[in-house]
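Only a single protein chain was left out; the remaining protein chains are all shown in position.
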Amino acid sequence: MGKQQITDPHHLLFEAPRVQSFITGSEAVAEAVKRANVDMAIAYPITPQSESMHLVGELFEQGYIRDFYRAENEFAVMAAIHGASLGGGRVFTATSGPGTLRAMEMFPVWAGARQPIVCAFMCRGVSLPPSIQPENIEMGMLLDTGMLMLHAEDGQDFHDMVLAGYAVAEQPEVHLPVGVFVDGFFATHTKDRILLPPADLKLPPYDPRTAPVPTFDMETPPMRITRDPLLNKSNFISGAANASWHQEVLAAAERSRRHLRTYLGGLLEVESPKAKTLIVASGTAVSQSREALRLLQAEGIDAGLIKIKSIRPFPEEELAEATDHADLIVVPEFNAGGWLGREVKAALDRNRRVVSGPRLFGGMSMPPGLIVETIKGAMATKNRSAGGA
Amino acid sequence: MNEMSYKVLPGPEGFLPPAAASMGIELPEVGEALVEGGVVSAQQGLEKIVEKLISAKNPVFFPGPLILWNWKDGVAEKAAALKELAEAVGAKIIPMPDYRPKYPMINPAIEVNPNHPNLTIWHNKIDVCVFIGVHCHYANVALKIIRGGTSCYTIAFCGEVGHEDAMISLRGAGLSELKKLTELVKKRKGEVKGD
Amino acid sequence: MNKPIFQISPGFEEIMPPEYRELVANGPYGKGFGVSDLGSYKELIEEHPLCAGCGLALSIRLALASLPNPGDTVIVGSTGCSSLVFPQVALHNIHSLFGNQNAVASGLKRALKLRFPDKVKDVVVIAGDGATADIGLDMVMQSWFRRENITTIMLDNEAYANTGGQESGMSRQGAVLNMAPTGKKFPKATLPEVAQAAGCAYVAATSPAHPRMLEKAVRKAVLIAREVGPTYIQLFSPCPTNYKFKPQETIPLIKQREKEGIFRNQEYISDEAQRFLDSLEEARKK
Amino acid sequence: MSEKISIRMSGLGGQGAVTAAHILGAAAYRDSLQVTVNPFFGAEKRLAPAESYVRISREPIFERGEVLYPNIIMIFHPHVITLGKCYTMPFFDGLREGGTILINSGTPLDLTKEDRQSLAERRAKIYYVPATEVAMQVSGTELSTNIAMLGGLYGIRPITTMKALEESMMERFGGGKFVASATTAALDDAVKEKFGKVSQMIEKNMEVVRKAGESLTEYSLS
Amino acid sequence: MIEQKVVNPEFLFFTAEKKKLFMTGSEAVREAIRKANVDVAISYPITPQSESMHLVGDLFAEGYVKEYFRGENEFAVMSSVAGAAMAGVRVFTATGGPGTLRAFEVFPTWAGARLPIVCAFMTRGVNSPLTIQPDTIEMAYLLETGILMLHAETAQDLHDMILKAFIVAEKTDVHVPVGVFADGFFVTHTKEALEIPEPDIKLPSYDPNNSPVPPMDMESVPVRQMRDPFVMKSNFISYAAHASWQQEVDAARERSRKYLEKYLGGLLETENEDADVLLVTSGTAVCQSREAMAAARAQGLSVGLVKLKCIRPFPAQEIKALAAKAKAIIVPEFNRVGWLAKEIKSVIDEPGKVIGAPRVYGGMTMPPELILDEIRRVSR
Partner (left out) sequence: MYYAARVAEEKCTGCKICIISCPDSNVIAYCETKKVKIDAGRCKGCGLCVSVCPKDALTVSQD
């Protein structure tokens, strides 16, 4: 292990000179953890997350992180990470698909307990039938757990978002868990050109004393404290206290917007903003959409792209503004439920403009031509109905 | 999109076509059959099957476990009736002995599998196929895949409530329907010869 | 042929793929075959995709050949290398999730008892060490506490082999594996002792290096589970791929471990189970 | 290299299609080309069909996942076609106009009339290379079949400089950290055991590349 | 145990004579299960579900349920229930809040394996902070798991929906699990008047041989059979098979609509549907809305009510048509995120009409006055 110098997140993310490398998404996340000054990581084997957590294990061996072990199942991993975070450590873990669902009960707990945990989710199909292939239906199930949700397009995003995740999660007024989501295999196993900041830099250590809740170390007052107390007496006041706690968790997520703009450069990103036809996507569906834009441009069809980087908080206002002039909005996604389409529709007015599709799942790739077909099909339908009117 | 106008026709239909039930196609009631997504009488359904079988270049029956295995009373009779029907049509029989995906490979010349039925259809150049004795879930999955990837015309002979993803589907069909079909085929073939 | 479900409908014998015809003509159902008959009948496992020299594959093959009544046995498996074998097995078998095999088996066994009160339906769990001793340990032990009439067979390859060779609760202390890059810090879990304490009527630890011992253990375990209570078998099944030894060394390695005293074959049988076996033996003699 | 090339490599588990994709991709990266490498894993073991994908271009590449419309298809084992040991079927579906097919075989395969016809319509070119034979002959192990397939590819069309290819192999086998499946790691060990020194192995592999390039035959579709 | 006669489901639901009883929601569950001809029930303690599963245990002791035990945790319970269902019997269980999340991984597998399990979800808040009080947030998590989701307004609904759920779930063309959701405490612990059939009749037993997938009993063909195998090799065809399987599960959910229409009398129910302002909601938020509507109408305001009985499949077309006529749509909910409002917004043409309020959670009650305030605001 080389000696690392502490630098502020802004410098690490935006100013430090970057070196180009040709690595997989799994390697990219380990590179982020290497620079994140993580105290503790806990792992459990699950495809396609395993490679990255093997590499994180090696970081432990090399001394970049201070403790690491394999726990007995994902629920236990997430509970142990919860414990480590209560103890004041900066923690990292990762899971995937069925593992996410096995640990489901813990995610709202993290958020409610205001823990700045960063967890990578290498999305895959959930049973049944069993699948280890890419699909992001698990994100649709996590939308209301209270954690912040960032969706990486590729290995570069994955790397940067893990680092940005700590910077945002640990803001005293935010102090919430951040899930960094990436589509398994499409991003984790693809080798790509990735720009890395120097390995001799790292984030400043986490300071639990700035947390909005006390640390469990018997070094922090008050002495008499339980996390989190049973606010469940059967009376109006304890019901109201419980509800207010939830409001505070929602408020903390709202407060993260400002920091997400700083560290992600915005909750969404727009390409060809003036186009009347817009694709709205997140994750690797963005990559496929970029290719679709090329195909459309080659045919002289003017189309633009909105990449949603933050799913929670969701950029409702930015999205409404960016799409206000559009008359066709297409939302391609890698899951059967179409959760992003639903989010988009719920955020916009004039829903008839929105086509929720194409949707691919079960491990299927999304040919860019399919997005083009969807757009042309929707245009044809519109022209027909316009002609008929 | 007007969902009610959806037609269940031979493919290949798109990259990942939807299940017909998600496009508004409903299963037939007792005494009815489905033809290309529309409801007709059971008798019309039978006649349409005969028409398709007789005009096919390479019609093939895909019997599933419920009829291939002599596992309960009544199966042997149905099996015999199916053989007779296939002979009357001049169709081949390719079995679907079970439902597990066959990896690393299947011999598409001699069997069919619900997880990758297209391998068998492509290999044998089947233009009309009939599912019979296949548990509904696996039949539906297979019929949808076939519609997605091939131009094969699919017929489903169902002892339960039918299949939207087949181009023609009977419900509550059993021994008597098999016999009726054989009769109709023989009659039609006789007519054809008579011309 | 003791059961109609293994018969091909008349007229379809010709069109059935050869492996099915062979299974019907020459399969093990109702014939009372055992390990010694291997090589002379059509086995329950078709071609499987596990690695060359896989100790776990050999354990499964021997365990299936040892079932006292394969025609009425339902297997519950779990995620792992073994779940790649089960699609090729000619028995009803269930893959549910990772680690919940004994919970699934509990519900299954009780429901089969309800549906077939006059028949014996053996429910056998076959799963790896990750599924049994780590992620599913609570459900494994609770099924023992509840005295469920099921047999649990653990295929112990001392790692999570299917996800790329991570350390498991059954790995040996000091083993350097993925997710244990500085060596495992705590000893191998002592499941046979745990099983005994948790109420198993029969417990055995052995390996495919002793096929006949393995066979006897499986038979006893399944028979005892029918009448007396839960039973547990642990089969040491080394993994050449993840422990990086040559495929031909799988069996020699077990023997080496035995010689060094690191691995020992063991058997525990409760008094009640022993009396039950004795009664079976007496009935057989009569 | 003017346009984007999308390569689909189909083989049987254990033949090194994934490794070949990594070596080719890393070589292109060394030559400052835009490149992504996408291996795909199922729960496969030995002899199961396996595929990997490489996309190379001068323009940025965004799309990922399966290469559904390849302009080069590399077939590491004839069984992929003759026994349907690949479920990306019908096998030649999606091959782009003027595309190339490279098959590991000493003699032309018995392609169906329909396949020949549809390939001819697409002005496809088919090449054969006895990759396993060359691997055995030159390096004494069939584990170099994947390298010989790369040799065949370079014989048709030098995708990168030979220097980049050699350096890429050095990087792959030179003991550097590489994320691979456990089975691949075991095979790596077998290869390394075979040649005492990495440099010796690379030398042999480069010879495999050259020899395979010379052993190409083009098959006429007309 | 009294002698029970098997009757056809329609008779039990619609024709059988009913008697009036005053009981809690938990007791209503017991009365439903008493007549449901359940083979196996498995329980795990969690508030507020426990009472109902104690009572189901009593039914086991009396002989109405054939097998019953306490599992070790909710994940195990849901797994055991799956094992029993695969063996071909009718099963019932219940959970709530944190228990739902503990077992979460299992729910999509029930749907994917086409198991007609009926599970009652007595909804409550999930941690943190810890609460046992009513809250419907768990429903948001379950929307894409493939299970059918019915939402009971009252104990009467809970009783009726559980019985009907078995019949819909077990239709060959449906054959997916049904979750019957009832807001904890507000329904489970409230005593109210019910009208239910006498306990001397019961539903016909489940026949696994009409299942779209074979039971795992070594009595059904095929013999070589794995439930449910990995359709996950890395090639186009196996991805397509996996995708088609998911589509089929979704299709099964679609096919349930006609049975739900028949047995529930529609996926939704309306009152004054031509009004300017529509209250659209589900569960006990409907009760509160009824009070608010009455108060508003007394003040001369034009207010209607849409009670959603079924959340999955979602009555999208029906809502879209109703929404087109309304000037404003108010969606009161018992959770912090407003998942129902989002559902509604995403299926109508003008989501701007939707007011996702009031939202009450953490165990708080929703005074009808709060809804009335919203009505007044939009009626201005």
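All chains are identified by letter, namely A, B, C, D and E, in their written order; residue positions are counted from 1 within each chain.
Here is the rule we go by: a residue touches a chain if its C-beta (ideal position, glycine included) is under 8 Å from a C-beta of that chain, and two chains touch if they have at least 3 such contacts.
Here the structure is a predicted model, which means the values were calculated and not measured.
When the missing chain is restored to the complex, the residue among C:H48, C:H95 or C:R146 that touches it is C:H48.
Touching the chain that is not shown, out of C:S36, C:T190 or C:S279: C:S36 (per the contact rule at the top).
Across C:T182, C:Q248 or C:S279, the residue that sits in touch with the chain not pictured is C:Q248. Listed for subunit C, the residues touching the missing chain in the whole complex are 35-36, 38-40, 42-48, 50-55, 57-58, 61-62, 208, 211, 240, 246-252.
Please note the rule applied: only the chains that are shown with their structure count from here on.
With steps allowed only between chains in touch, the distance from subunit D over to subunit E comes to 1. A centroid comparison over C-alpha atoms places B as the chain most distant from subunit A. Across all inter-chain contacts, the pair with the most C-beta pairs is A-E.
Centres computed as Cα averages put subunit C at a distance of 40 Å from subunit D.
Subunit B and subunit E have Cα centroids lying 35 Å from one another. In subunit A, the positions touching at least two other chains are 47, 51, 54, 58, 98, 102, 127, 130, 132-133, 360, 364-365, 367. The set of subunit C residues that touch two or more partner chains comprises 5-6, 49, 83-84, 87-88, 95, 97, 164.
Interface of subunit A with subunit E (complex): residues 75, 98, 101-102, 104-105, 108-109, 111-113, 125-133, 137, 140-145, 228-232, 234, 236, 238-247, 250, 335-337, 339, 341-343, 345-346, 348-352, 360-365. Residues of subunit B touching subunit A in their complex: 1, 15-16.
Taken in their complex, subunit D has these residues touching subunit A: 22, 25-26, 29, 34-43, 62-66, 68-69, 177, 179.
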